[in-house]
Structures are given as structure tokens and as C-alpha cells.
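The structure appears below as C-alpha cells.
Here the complex is missing one protein chain, while the rest keep their positions.
Here is chain A:
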């Protein structure tokens, strides 16, 4: 099972955190600081796995961002690398060649996508198309709700004029 997902920038700034196992606020901060130190200091040619407190952390760097996932000792590290790549591809498709800024300003959207991909620390969907379709459907639900609200407030505004 995946215990948590972390996105850390090369400067050590947190871009996304998702915790599937209970960690208190204090522990979370500590985990991020600890892993940031370990992972950011590793050279580019080294393997993508770090043993950490009896768990394994699989990380991969895409441009300026490190995607990290913490898994159990007997999970498949190579598969997790594929999951990370899968996530990145979906983000890429959604934002259209994604960059760090997209994830900063639309962090909530990145979370929505992650929630369609992983649930309870397990992989939920292997088809990029399905994830894209589900996200698009929910986005359009939000849009219609906004429009409706807009039109209602317009009507009210005009009525009270």
C-alpha cells in the first residue's frame, strides 16, 4: 500500500501531499523535512529507491519536481515507478505539458486527479482516458453550477435594481 504521496520541488518546497496512513501534523512536517533532505541530496544516476524507517520511498524527478511515494517493504518498487509516471502523464494531458506553476496555482485540481487515480493507498484506475473523462465530467458539473449561480445572482441583481 502507498502510505503517502509527496511532491517536492528542487528547492525543498512542498507542492502536494497526500496521506493515506494517519500521521499527525508534527509527524508530517518531520517526514517531509527528513525525506526532502535524503532525496534532494541524491545524485542523478543513483537508483530511485530509498530505505526509510522500515519503509521504502520510491521517487522520481520530473523537471524541477520530485514525485515521492512511500510503500511497504514487500511492495513492487518498479510498479510504483510506473504509477508515478502514469500520474505525470495524466497531469500532462490535463494541463497540456504540465509545469510546476500549473501545480502551484491549480493545486486543488492536481489533488482531484490524484483522487481519481489512487484511493486508500491503492491504484484505482489504469486507463488515462477514463481518468481524464471523469475529471472533465466533474469539472463541467462545477461550471454549470457556477453559471446557474451567476444567472440567478444576475436575476436577483436586476430585480433589485
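Convention: contacts are C-beta pairs under 8 Å (C-beta built on N, C-alpha and C of every residue); 3 or more make two chains touch, one makes a residue touch a chain; residues count from 1.
What we mean here is this: contacts and distances are computed from a predicted model.
Engineer: Looking at UniProt, which of "Large ribosomal subunit protein bL20m", "Electron transfer flavoprotein subunit beta", "AP-1 complex subunit gamma" or "Sestrin-1" names the chain that isn't shown?
Structural biologist: Options "Large ribosomal subunit protein bL20m", "Electron transfer flavoprotein subunit beta", "AP-1 complex subunit gamma" or "Sestrin-1" considered; the missing chain's recorded name is "AP-1 complex subunit gamma".
Engineer: Touching the missing chain, which residues of chain A?
Structural biologist: 14-20, 22-25, 29, 42-43, 45-51, 76-79, 81-83, 86, 104-105, 107-108, 111-112, 115, 119-120, 122-130, 134, 137-138, 141-142, 145-146
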